[in-house]
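Of the protein chains in this complex, all but one are displayed in their positions.
A and B are the chain letters, set down in written order, and residue numbers restart from 1 in every chain.
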Amino acid sequence: MTFAPVRRLSPHSQGVQPPLSCASFPDTGAICGLGGERPVFHVAYDGNFLELRWLLKSEENTVKLGILVNTDRHLEHIVGITQAASEKGHEVIIFSMDEGTHLVENQRFTDLSELDGVSMSLCRHSAEEHTIDVEEIPEGITRGSQFNNAMMSHEADRIIVL
Amino acid sequence: MRILHILNDGPREDARQIIAAHATQHEVEVVDMSADNISYAELVDKIEDHDQVICW
Partner (left out) sequence: MSRKIAVLVRERQDEALRMSIGLTLMDDVVDIYVLNRKLESTDSIVANLETINDLELKIYSDYADQNYAEHVSVDQIANSMTDYDHVLPY
């Protein structure tokens, strides 16, 4: 049996809660600790070494990507990046303001709100300034304010501006 | 530090100055979105992998 390189880390220092239960796998000798339904560590013994590997949030390789849409010139890039990020399991937060609110009149843009892990909002003030009929905006898109932008900036790991 | 500069509308002077300054002290990569054949999957990986992303 071969093992991946081991990192011996304190779960508490990394913000991982102690597991609530364990599941063993006799055919491989591995034990998986569960936090709720999510595995939080693996243990395996090869006859010589006991190996413990905590699964950290960072190891899940997901990021929260914020997209600030302040122009209506980059729809192709917004769609491409959002679809690619969603397919990789990343969370995407899209906030439109200024000229970017024009894109809510395009179904290719509004359809992004139906992708896994994608949430969308816009600045209602901007939309009204740009004579967008906010009542026609699909339900999945929040008619919000700059507070939604502040929340996106507060929560996102990376923000791109398009 | 690894910094990714994304040029939305091709090169701009204000971006060029900041990128040039960053390049003297940091690992810098530039993606020009006005180029053809953008791989969005690769771009998302780059956004994830870099410490900072700046879109011009």
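Convention: contacts are C-beta pairs under 8 Å (C-beta built on N, C-alpha and C of every residue); 3 or more make two chains touch, one makes a residue touch a chain.
Keep in mind that this is a model prediction, so the values were computed, not measured.
Of the options A:94, A:122 or A:159, the residue whose C-beta touches the omitted chain is A:159. Remark: the residues of subunit B touching the chain excluded from display are 1, 3, 14-15, 17-18, 21-22, 25-26, 52, 54-56. Touching residues on subunit A toward the chain that is not drawn are 66, 68, 70, 97-98, 126, 145-147, 149-151, 153-154, 156, 158-159, 161.
We take it that only the chains that are shown with their structure count from here on.
If you average the Cα atoms of subunit A and of subunit B, the two centres end up 21 Å apart.
Listed in rising order, the residues of subunit B touching subunit A in the complex are 6, 8-9, 33, 38, 40-41, 43-45, 47-48, 53, 55. Across the complex, subunit B is touched by residues 61, 63, 65, 73-74, 77, 80-81, 83-85, 87-88, 90, 158-162 of subunit A.
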